[in-house]
Structures are given as structure tokens and as C-alpha cells.
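This report refers to the structure that appears directly beneath it.
Left out: one protein chain. Kept in place: all the others.
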Amino acid sequence: MELLMHITADRIIAFVERVATSIKAERDYLTQLDAAIGDADHGLNLDRGFSVVLTKLPTVADKDIGTILKAVGTTLVSTVGGASGPLYGTAFLRAGMVIGDRQTIGAINLIGAFEAALEGIQSRGKSGRGEKTMIDAIAPGIEAFKAAHFRGIDLLEALEEGLVACEAGMQATIPMLATKGRASYLGERSIGHQDPGATSAYLMAKALVETVRM
Amino acid sequence: MELLMHITADRIIAFVERVATSIKAERDYLTQLDAAIGDADHGLNLDRGFSVVLTKLPTVADKDIGTILKAVGTTLVSTVGGASGPLYGTAFLRAGMVIGDRQTIGAINLIGAFEAALEGIQSRGKSGRGEKTMIDAIAPGIEAFKAAHFRGIDLLEALEEGLVACEAGMQATIPMLATKGRASYLGERSIGHQDPGATSAYLMAKALVETVRM
Amino acid sequence: MKKLINAPDDVVAEALAGMALAHADLIRVQPDPLVIVRADAPIANKVGIISGGGSGHEPMHGGFVGRGMLDAACPGHIFTSPVPDQMLAATRAVDAGRGVLQIVKNYTGDVMNFEMAAELAAAEGIEVATVITNDDVAVENSTWTAGRRGVGLTVLLEKIVGAAAEAGADLATLTALAQRVNAEGRSMGMALTSCTVPNVGRPGFDLPEGEIELGIGIHGEPGRYRVALAPAAEIAAMLVAPILEDLPFQRGDQVLAFVNGMGGTPLIELYLMYRELHKLLAARGIHIRRQLIGNYITSLDMAGCSFTLLRLDDHLTQLWDAPVLTPALRWGH
Partner (left out) sequence: MKKLINAPDDVVAEALAGMALAHADLIRVQPDPLVIVRADAPIANKVGIISGGGSGHEPMHGGFVGRGMLDAACPGHIFTSPVPDQMLAATRAVDAGRGVLQIVKNYTGDVMNFEMAAELAAAEGIEVATVITNDDVAVENSTWTAGRRGVGLTVLLEKIVGAAAEAGADLATLTALAQRVNAEGRSMGMALTSCTVPNVGRPGFDLPEGEIELGIGIHGEPGRYRVALAPAAEIAAMLVAPILEDLPFQRGDQVLAFVNGMGGTPLIELYLMYRELHKLLAARGIHIRRQLIGNYITSLDMAGCSFTLLRLDDHLTQLWDAPVLTPALRWGH
């Protein structure tokens, strides 16, 4: 077996489809998490968005990766609403802009895309780490992926290391006091609950790893 | 012991007080009965009225029986509201008018008062027997009292016979289909519940017998 | 029981005190006997229009006192008709020599108490006429009941008759108008939940999660039928069918459509129900010329709604459109 070095556009399509499936499957779980510290709509919001994304994918199926990701971003912005819509929408848009008209990407491109996505979320959300948001799953995930890649290991393995860190980051939101988003209105009462956005971010990372692994 | 033949004005005062006490004690029970087939206020309505009656009684304590009963009637009309206010109010008013300025009354006066009261209820309520109302307890009670009296027995015993018939009449409302008052709106669903007004009428009859017995 | 109240016995008096404080420009609340009177009553040369009934139906009737609607309202205890002393006081307060019209919802208690008040007022030389509303088609056979109940149509009737009174109509004309409105309107209601009378402390009846009551009145009494919870479209059909059959309403009729909430149902659901009503009427060629949507004749915290349809002609439409300035309804000023 050849070492996996590249991800093609049709893998990206498969990744987005897998995210949509995973979000649908975990819709009620995400919404439940949001009921505890938010307004009980996170799963509904993302599922609504990714359902429309699925209907849009055929129109970009033969396009470059940047175009695909930007289409996902625009669709999310236009359909999700709430906080997660602009945040994930911006993330996919920025990733798409960084990747541009490539048909295949490698680890370096991925790192660039991830970092642009994270930077988009942070500037749109005026937020950083430790505020009990999706950032707390995404940022450690990217760091671990980057570190693994620079240790010279295979793309899939590096992604898997990133996923482990992402999951740990998600779990680390449980004891946190929320200072951004709706959960922050609860003050102390936000402590003890896992952040819904961190959870959906983890589900997306998991979908990426699973797509690459196939 | 001398046979009881007469009821004095202070016995009437005691009777009204006993009614007030009994209604207060059974307030929630009457209201519960009304919740099943009416609007859950019968006990509240009567208790409100008789509580005010109690405060008015001292002003007529040394008056004749007609004045006492009319004061009760006016107070009930002015404080009870609902269907039972005008009905019981009219009943006491009419009884008071028939008895007039007597200080003592016997069985014949009682019969006249009862019949005037019933006639007042029926004309105010445009109702008759068998419609699942207070009339179904009152009318048989009066009949039995009358019959017993004309058999020549003691006033108390005659009243006791009347009370038995009154109680039976109250219970006979259970299988009836209501055709007057709020319960009639329930149609068939009114069947199987004891009428609250028939129940309060029985409580008043019982209070009368107990007062006379003392 | 969870309510924003102090002692259950004080709910009505305290809420009325709040109303009086809030709307001192429109109404005044006279204590003992308790009456809500238009601030500028009596109005010279105007027939007085009064109504009343048990409390717990807010904004009815107190919220409809003001210019172009009621001159006075008599609030009873929760779900208990007021006493004759109140109607007599109201009658005295609003009579300007041209007589007083009593608008009474058809309930045994209300009818009898208003009747006694009318006798007392007549004895004082005040001309009193009474119109009884009985628009509730849920009560089917009125020979076997105390007759149909007065429900939603009462709101529309008070508005229309109030407008005619404001325009100077005499007592006979207003009585005939009120009777006509009553003849041309029908209502039907349903409950998703029961309601809790403060003095009782628990719901009037149990209504399990999957069931609703059809043909309810406005006093937390059970309805005529219990059926399974259904989609809004089906509930709307169950409400509208008996209304249309009863008058009957005809293809080509123009109506005032009133979607009323029972107190605990939010506006989003009432608008959704209005859409269903509109579809059902459109399919039968009945045209909604005017509408009213909101919580206007309620049963405390009951969730549910009622539909009222009133057949309109140009005259009734004009009276509906005429200016009204009350705590609960205001337009055209």
C-alpha cells in the first residue's frame, strides 16, 4: 500500500457528505447539548444547513476543491443562521479561498486551510481559546495535526492524532465557564456541560479522518 | 320532654350560622363537585356569601324571622353571584316574605316558607324537577316533610323524614342528564356526577334539622 | 399552581387596580360594588352599553370599556357571574337619560343576575334593555340545555353595538342591532389544556398529553367531546364545520373571522390557525372581509383557541371599522 499523500476533490465531496450524514445522525444529541446551556437548536441548525449543502453538491461535483468548499460555506451562511451559521460558513469560505483552484491537496494545504478557517471563526466570533466554544475543539486539533505532520508521519496518521486532540478539546469544554455565545448568559451554571459547537466540530473532524481512511 | 312545636327567631339565627359553618367545612367538596360538571366555584360562591351573612346577622339578631330571612336573601343576592346567588337569594327572600314579622313559627309556616322558596327558585331559574339541579333535592324534601307533618308527627321527626328524602333526591341527581345550568353544556357527560347545588341544598336541610334537634 | 399572584382571593381586585392605574385616561374602577366605568361616563345623549360576567376572561370585558365600545363592565369573581348590585351601579353610572343596554352572555347565572339588576333599575325609572349572546355551536340541542353559551361573538357584538351607540343610535335600534349581530354569528372552541382557578389550585380537568377537548366554553369546564390531538389543519376543520353548517354560512358570504386564544396560547399558533381557517373558508367560497386574531376572551391560562364567524354586510363592516379606544382594542383615532 502506497502512503497516502494527497486528497482529491471527490474525497472532499465525500467528506462533506459524511459530515452531513453524521450531523443528521447526531442532530438530536447536539440539540440536547444545546438545550442544557443554550437554546436547543444547534443540531437543528446544522442539519438544516448540511441538508441544503447536499442538494448543492452536484452543482460543484466536477469543480476544484476551493470552489467546493466555498459553495459549502456560502450555503451554510445562507441556511444555518444562529451563531454556528456565520462561524462554520466563514470557516469553509476561508478554507476554500486559501486552497483556491486545486484539484488535489496535501498536508501543507490542509494546514493552511485549517488555520484560515480557525482565523475566520475567531475574527467573526471575536473569540479565542478557553471560552467554551467550538474553538476549544478545533484549535488543539489543528495543533496536534501540525505537530504530527512536522514529525514526518503519514497524512492519515497525522489527521488521526489531530482527531484525538480535537476530542480531548471537546471534552475539556465540560468544566469550562462559558464566556462567549449563549452559554455565557448562564454564568456558573454553564459549568459541567459539553459545548455543542465543540461537539459538532469534533464530528466534522471525525468525518474527515474517516473519509481519508477509506 | 315536651313535643317540639315551634321554632323561635334565635333558632333561625342558629340555623343560618350552622349553614355558614357547614358550607365552609364542605367548601372544597362542593367546588370539586362543580369542577366535574361546572366551573369549580360553587363552594367558593356560597362560602363567600354566607361569610358575609355571618357579619350581617348581628344587625338582625333581635328582629322577627321574616326580617332575618330577608336579610340573608339580600346578602346572598349581593355577594354570591353565579347561578346559586340569585336562586338561594330568592329562596330566602321569598321565605322571609311569607313568614313576615313572626317571632316563632310552626310546621305550617315552615311548609309555606319552603314552598315559597321553591317556587322562587323555579321561577327565577325557569326550571323544574328532573333537570339535575338543587330542585331535585329540595322538592322531594319538602314533599316528604309535608306528608310526614300531615300524618301528625312531631316537627323534628317530620323534618328528619324530609331530610332523608332530600338526601335521596341529592343522590338521585347522579344518574341524571343535566338540562339546566352549566352542567347541561356537557350533555351525556353530565351523567354520573352528583349535582353541586343539590348537595348544598342538602347541607342546608341538614343544618336545619340539626338546629331543631339541639 | 404557578401564577403571578398574591392571595387567590385578591386576584381580581388587584388585577383591576392594575388596569385602573394603567388606563386612567380611559377607565375608572369604582369599588364596592365593583364596576369598571368609562372615564368620561355618562356621555350626554348616548345610550349606555354595559356588560359583565365572571373574571378570568381578560381582556373581556373590562378591556373593552372606552370610547366606541362599552360604557361599563361588571367583573364577577373568577368564572362567577357578577351580582345585581354591580349591574345596578353600572347602569346608574352610565345612564344619560336615553336608557341602558345590557349585553349578557348566556349562562344561567349571568342571565339571572342581570335580570334582577334590570328589575331594580326599572324600579328606579331607568330604561333597560337586555340582549343575550348565545353563539356557541358546541351546545347542540338547546331544548335540552340552558341554551347555547355566549362566547367569542360577544367581543364582536360589543364593538359593533358600541360603535352604533357612539354614533347616537337609540335603545330600540341598538337592541335590534345587537340581536341581529347575535343571529349572524357563530363560534366553536377547543382546549389543549385545562386552566387553573386560583382559589382551586389545580386544573379543572385532566387532559392527557395526546388528547384535546372540543366544544369547550370559557370557564374551564370540560368540552363536549374528547378527541385525539391532531394537526392544526384537522383541528381547524373540526371547529369550522359545525359553525358553517349551523347558520348556515353560504358561498359568497362575507365574514368577520375571529381567531381567539384561550389565554395560554401564543400568537404564533393563532396566526397558524388563521391560515387554516382562511384556507377552509376560501375552499367554500366564503370571503374574509375583516379579521381579529389574539387573546381577547380567555379562560385564565388555558391553551387552546376558538373560531367565531360573523356574517358582514356594509353596515356592520362600517361599525366594525369605526374608531375604538379601549385598553384592549384601539384603532381609528
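Going in written order, the chains are labelled A, B and C, and every chain counts its residues from 1.
Simple rule for what comes next: contacts are C-beta pairs under 8 Å (C-beta built on N, C-alpha and C of every residue); 3 or more make two chains touch, one makes a residue touch a chain.
Please read all numbers here as calculations on a predicted model, not as lab measurements.
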Chains still shown that are in contact with the chain withheld from the display: A, C
Which of A:20, A:53 or A:83 contacts the chain that the document leaves out: A:83
Of A:14, A:35, A:57 or A:111, the residue in touch with the unshown chain: A:35
Positions on chain C contacted by the hidden chain, ascending: 2-7, 11-12, 14-19, 21-22, 55-56, 58-59, 63, 192-193, 209, 212, 229, 231-233, 235, 263-276, 278, 288, 291, 293, 295, 298, 300-301, 303-305, 330-333
Residues in chain A touching the chain absent from view: 31, 35, 37-41, 44-45, 48, 77-87, 124-125, 177, 179-182, 184-187, 189
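The working rule: only the chains that are shown with their structure count from here on.
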Where chain B and chain C are represented by their mean Cα positions, the distance between them in whole Å: 33
Distance from chain B to chain A - Cα centre to Cα centre, in angstrom: 77
Gap in Å, rounded to a whole number, between the CA centres of chain C and chain A: 56
Residue list for chain B, restricted to those that touch at least two other chains: none
